[in-house]
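Dropping a structure here in structure tokens format, bear with me for questions.
Yeah, one chain of the complex is gone here, protein chain that is, but the others are all in their spots.
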């Protein structure tokens, strides 16, 4: 097989054109000496500077937090690095901010750790750092500590990013899926499957046009509105990332030992996602989201929750999709064409396009 | 070039023999469905369980901290994954615990994020998770949140680990290298260059025997002793990782705008490290450490600091290696054979073995 | 989506369902030939709604399930070779061979590329002339035109780095072998709509006449299926055995002549080993001699690799309607989608997977 | 370490230093031929201590610095080829060619393997028979036995996947061309101890006689260097020009006969382009015709790749002692170890890098 | 098996031979589809696409038939009887 012999050969799908004599990342950039400091100063700090990060200490020194803490981490390995609607940088920020937000915390600080493949163009790195900076500004979060490693060519796929986030838990903290009760109502904040389809269609070069847009974005405002509006009514929230909505419902069913039951006709799916899913034999409920969440509220609170969500553009198409029932034979059911409730499958592995 | 066609072909240097029919990581383990939960339950929680991690929430909910916070992150991409004296797992814990400790914080909680290459043997993963668990127990730190991603074969080098750490800053917080003063004393906590040499010799298969041992280990106890003994006398501490002691001295010289001056004869170097460095034309001062730190104390406090360090076995060979001087032409000087002080070079890139 | 959504209309479906229940006087056993129909029947809850009225058993119509284990082994073996990329539909990746699936092979270093269309594999070969691309050509008559077209395109481009493992199977010989079996209890067939789209249904005339069993060409959406079932039940209740086309918006009596010509030009009928069935005479398609330069078997002279067939899998019994998947002793215990013993547990078209996925874990 | 530490003893070094200062009556200019000696003189502060007493200028003895740019370009080009792994000493990786260094090539996909010994590259080739290993054989007479041995071993194993880019250079022709230059101001030579270990020093007799310049075979540790300098100064003060061996623990008059035989068997003397110097007659070693199956140039028929020589680098002037590195207009500004204009800024043996590293940024 | 999805032909790229191709739209998403077997399709026609090639042109009149039948049932309310006559016309 032929391998990538030039720095522009990653599956970048990046709008930046890379000049032939572009500067790129070398192993020396990761070795802790002069070049490492240059990379940090001229690229990372240039985009992300703030009063904590500038100290470049072994650990950031941060002020005291009043409430209890929330702590989360995620690594981002998306391929391609740029996809319609986002890139690995914005994803790395929104992903961690969203995890804090749905946990009931006010996101405060992030760490940012880059694993770069030797030969990665610095122009692309700068572009991703700008995207990180933009997402951090949008969500009012500060990147206070970081790390950069460079691995030899062929040992990583261009760039992996890890973010870890610290937030302050704000009362009332959603008590979590173990507290779900019969008749609780299930809500989805927007059309599903957009991120998974956008990335799949871009990566596998399926020749689809226009490429569907990822929903990659912040859930901060919608969570805050929900909490300030009906905070005491919220049981749990979850951004429906890998495994999609189906995986969230299965996890919640497992945690609560109840059955979660949804109506297919109420689940919002955008026409493009619908079209691609039919064409490739995929179920939108299994496809990843990166700015769309599932919410469970107490009985009767669903309408209020949907109202609140519909008040901002990001979640204007929020819908109640189902309710919690006493435990049946299967953990998650879906009503499709006919009246009978069918089991909704828990996704197994990455959804593969199929012709059968 | 031939590629790795069997799961045992990583540069593992692992003492575990892998049976031919070993189970290994698949892409489905990273897709957020049933197999992801199985991997987390049967492998990760099996080794690392605690009251926070078990919740498996989007973010860990943690109690309130009294003092201000310290936050740090590092990715670990060491190749080979196992090296004499440690492995990527223990390294990922000690590295982050040490960064918190030298920053003046009591390490409390860690996040753990794994990027696994498809085909990675689960037996090896278990072995590394055990090593992580052991290091976490030894340093009394809890892993409270995590993430697991699987990337396709050929897209990562077996396993990368990211840890982020939260600690509570304890007064007196070492004021940092910007506060260095003329006549401050510089101390090293143990023999230098062991980690860099151990990894280099293992990775490049240089045919050396016995392979020198890495110093991979915790600095927690030694930092605590120093702080409780002469806490007010400590200016700054730094674990001398990538770039070695030379990089730390250069960073401090830059931060303080003073000249740091050391004596080669006082720098402890183990015989094996000495032997390998001579053979390969390397300078131990440029080689990485993973359990050895540089300390700066106020004038006159060096002897007390060394005494305290010598009281525990981990730092029994601590030495005063130099002092801080007013700014000369060069930022860091070293006195070797003759009386004159020579500039000590800041490392550039990974040290390469050479024959010239 | 036009021509999809209207055939999923719940109210209309309910009307049809009521009508089927109304006219059914005794227990009828129908076979839906195609795995896609199985999938749809379970996904939309039709099978459940008809429990006690009409029993639906699944036919051999999942090409993933019936592809011979040796072909999968060969595909894995080629994919492991440094110079080869194996291109495949996503469907085949999880099917177990003797030593694991293509996904397992990939996890240990094999080069596999998912494609949506066989012609996409031709394009890949054109763009990377240094690499040998082998397309794994599975599927029924529906898929054969797409793979035949890929061969023609590769020939037009004079590609020397494109070949195929041809493992196409033919539906009708399998139906024949099924009704001839002493255990047969099928009383009517829902013929596979998309196979008929290509092949037409005239050839079923003699089948209907010979075996005196109703055959109804049926589509895949809930209304299509209910309509096809209703047509079958009506024939059975009237003690008739006729050939009907209930998928006329897509299927014509003669099928698609251009597609048949294309298949005819590239392939010839051959005996073929079906997984679970053994060799079915005339059960497959192979490359005609004039196209053999594209035969991966010849190009990469296949060594005799031992095939360790897993006899535990009851796929033959399942695919011939003798048992339903939950009656297999391994169903849901030793055999799950995470760790399938047999092919029907893998593909989302496979009957066992469909039962597992849709939670039908007990026999009616 | 035995035979190292005792030669770094500070007290003894001080004695020798004092003695040199004591007997020196005027300004003498010595050349240390070997880059290793340059490195040691700067690293241990000897050059600084002798400032104003004895001026030390650095000779052409850094094989990394003098390796022709075209050879580096060829190495980069081979490393880029899919089937080839280029094996090299770590030293060569940062040296700039016309289009970047081997490290740059690696960053854009080339396969490069650092080895400590040429025989290690032979072992790699033996273990991976599908891959072509090309060893980049640079170095002076000291290194030639190791690379010659690798050829013999590869021949013994009948390896068809091992070859070398032979770029060995010979010290003495370079010294000749140096003293013949009108700009020459060297008054005595510290001959390169390890080259003499292999080659002996008898061949210097005629050099000393012809040019009437003292030549003192000198080692690499501080005491060795001070001892060698002292010997030079004593001759100069006494107006003598003799050949002396001050590295007798390692060097014998006739050198190492087995090593010479080995080199003789595999290589023959040839004219060679030296970077910065131009072609030096008899300045290199090439494979004898009977070993040419191991010549990477012949095996991978080198296309004529344009070499864009960077004329800005003053390496010739530096390596012939006409200027000291900080006198080069680019030193420390456009030319630094991070971004070297010329080879002497790269290798830790290179005179410019040594000056930069040890902070000697102004001329004495 | 044999996922076949209806899509609308929106642009012909090449109408003849082995490389016949058209742009086909599926709910706003377009893809190039091989048309060698359905060269007679016109812009605006719906075709059934399987594995990237069109295998059939959808007959819009036949597509309505089931709904017409059902609506007749709805009109006369005793639709069960009417059903068999209507449907048995097709094979």
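When the chains are written out, they are named A, B, C, D and E in that same order, and each has its own residue count from 1.
One rule holds for everything that comes next: a contact is a pair of C-beta atoms (placed from the backbone, for glycine too) under 8 Å apart; a residue touches a chain by one contact, two chains touch by 3 or more.
Not measured: the values here are computed from a predicted model.
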Contact with the hidden chain (one of D:24, D:69 or D:142): D:142
Just name the one of B:45, B:255, B:279 or B:304 that touches the chain not displayed here. B:279
Out of D:6, D:83, D:160 or D:312, point to the residue that touches the absent chain in the complete complex. D:6
Given the full complex, what residues of chain B touch the hidden partner chain? 206-210, 212, 271-272, 274-276, 278-279, 281, 354-356
Against the chain that's been left off, what residues of chain D make contact? List them. 1-4, 6, 12, 15-16, 19, 22-23, 34-36, 61-64, 89, 116-120, 139-140, 142-143, 145-146, 149, 152-153, 156, 192-195, 197-198, 201, 217, 220, 223, 227, 230-231, 234, 242-246, 248-253, 256, 258-259, 262, 349
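By definition in this document, only the chains that are shown with their structure count from here on.
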Please identify which chain has its centre, taken as the mean of its CA atoms, farthest from the centre of chain B. E
Chain B and chain E have mean C-alpha positions lying a whole-number Å distance apart equal to 64
Roughly how many whole angstrom separate the Cα centroids of chain A and chain B? 30
If you look at chain A, which of its residues touch at least two other chains? 2, 26-28, 34-35, 154, 206-207, 274-275, 278, 281, 348-349, 354-356
Residues of chain E engaged with two or more neighbouring chains: 1-3, 5, 26-27, 50-51
What is the complete set of touching chain pairs? A-B, A-C, A-D, A-E, B-C, B-D, C-E
